[in-house]
Every structure is written in structure tokens, then in C-alpha cells.
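A single protein chain has been removed from this complex, and every other one stays in its place.
Note that the chains take the letters A and B in the order they are written out, and that residue 1 is the start of every chain.
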Amino acid sequence: MIYFILIAILFLLMIASSVYAVIQKDLLYAVMATGIISLILSILYFLLQAPDVALTEAAIGVALTTIIFVITIRNTVRMEDESDKKEKFKSAVK
Amino acid sequence: MDSTYFHFLDYAVYGTAVLVMLIGFYGAMVKKSLLKIVIGLSVIDSGLNLLIVAIGYYKGGTAPIFSPGFLEHFKSVSKMVDPVPQALVLTAIVIGFGVTAVALALVIRLYRHHGTLNIDEIKNLKW
Partner (left out) sequence: MKKLLVIFLLATLGYYTAVTFFDIGFGQPHFVKGVSPVKDIYLAKTQSPLTVSNAVTSIVVNFRGFDTLGEVTVLFLAVTVLGSVLYKNRHEVGKRSVFFSASSIVTSGSKLLFPAIILLGAYVFIHGHLSPGGGFQGGVIIATGFLLMLLAYENYSVSHTALSVVESLAGITFAGVGLLGFMHGGTFLQNFLPTGVMNNLFSGGIIPIIYIAVGFKVGAELTGVIYTVLHEKGESNG
């Protein structure tokens, strides 16, 4: 029974994280939510008897994808509606 | 894994995977920001990989690794889960990372050129 509750919590947390990743306006929080999805996915792969896939997902999904998204946000804009955009680009757009 | 408590979650695995995939599709189709679209594509990847691994699962099965003493104990390989979807997903995760990296490089280039990530404002497709 306790395992049932734990696995159900994992599923609900995964759905909640994906909804949060899609609707959140601050892209940095959205990227962290995708990292949480990958972490839960890694646990689920381990429970589904796929340790190779779990290791790959833990290394690629949690570490590398998240860091590349974060670097891209640092080089572009952080908010989805671009309210923190620098002024010098306002005139560059034709 | 004992089947008594996992029986309730039979459909929950498929349901979660399909739901996560649909949420990712929604984000990729509705949102205007290019970064949000790439995040949506990454969420689709996660759901699809979970769906493929869940097909190969066999109730009460073990991981597809012949550890010492496995054959003496189980006498047969039919207790193993299907390793073919796992190898497929192993490939798909690595390729998905390559796709994400290239997409984000294009996003950085587009921002450097146009100064915005809103796909409605990027109208002229010339570089």
C-alpha cells in the first residue's frame, strides 16, 4: 500500500511539473521543472527494470539538458513576454 | 515487483506518459516564445520515452542482465523484461539531447539577429 501511494505521488508530481513547465512565465523556473521531470523519469525507469536507461536519463536529462537551457536563457531573455529585454534591441527590430 | 499493489497502476503509467506528451504538444503549439517551444519539445520527448519503456515491461520481470547465478535460480530467460525497447530509448535519449542542443543554438542565433524570441515578430525569414 505504501508503495502504491509513493508511485502515485511520483506520477502526480510528474504531471504537475510538466504543467508548471508549460504555463510558467519565468523560463528559468520552467527549465528547473523539466529537470524535475527527468529526475522522476529516472526513478520510474529504475522501477520499470531499465537501469541502463535510468542512468542515461539521470546523466543527460538532469545535468546536460538543464545546463544548456540555463546558458541559453542567460544569453537571451529570462521572461516569456521579454519584459527584461535590453533597451538597445528595441530599435534594432525592423 | 509484486503485482498486488502495482495492479492499480497498470493504466496510470500509460495515462501519465500520454498526458505528459499532450501537455508538451500543447506548449509547443500554443506558446509564442521560441524557448517555450523547445521546452515543450523536450517534455514530449520525456513522455514518449516513458511510453516506449513501459511497453517492454513484464510483470515480475527482472532487469535484462545475466548476473552470476541468474540462470541457476530462474532456469529460463523468460523472466526478463524486453531489452529491445530499452536499447531503442537509450538511442532516443542521446539523439534527443543532440536535437535540443542544435535547436538552442539556432535560438541563440535568432535572438542575436532579430533581438526577440517572439515568433510573431520574427516575420522575415531572411538571415
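Here, a contact is a pair of C-beta atoms (placed from the backbone, for glycine too) under 8 Å apart; a residue touches a chain by one contact, two chains touch by 3 or more.
What you see is a predicted model, and the numbers here were worked out from it, not measured in a lab.
Student: So which of A:15, A:28, A:55 or A:79 would be touching the chain we can't see?
Tutor: A:55
Student: Considering the whole complex rather than only what is displayed, give the residues of chain B touching the chain that is not shown.
Tutor: 3, 6, 10-11, 13-15, 18-19, 21-22, 25-26, 29-30, 51, 54-55, 57-59, 63-68, 71, 77-78, 80, 82-84, 86-87, 90-91, 94-95, 98-99, 101-102, 104-106, 108-109, 111-112
Student: I need the residue numbers on chain A that touch the omitted chain, in ascending order.
Tutor: With respect to the unshown chain, the touching residues of chain A are 51-52, 54-56, 59-60, 63-64, 67-68, 71-72, 74-77, 85-86, 88.
Here is the rule we go by: only the chains that are shown with their structure count from here on.
Student: Approximately how many whole Å separate the CA-defined centres of chain A and chain B?
Tutor: 12
Student: Residue numbers of chain B touching chain A in their complex, please.
Tutor: 1, 5-6, 8-9, 12-13, 16, 19-20, 23-24, 26-27, 31, 33, 35-36, 38-40, 42-43, 46-47, 49-50, 53-54, 56-57, 61-65, 81, 86, 89-90, 93-94, 97, 100-101, 104, 107-108, 111, 114-118, 121
Student: Spell out the part of chain A that touches chain B in their complex, as residue ranges.
Tutor: Per the touch definition, chain A meets chain B at residues 1, 3-4, 7-8, 11, 14-15, 18-19, 21-22, 27, 30-31, 34, 37-38, 41, 44-45, 47-53, 56-57, 60-61, 64-65, 68-69, 72-73, 75-77, 80-82, 85, 89-90, 92-93.
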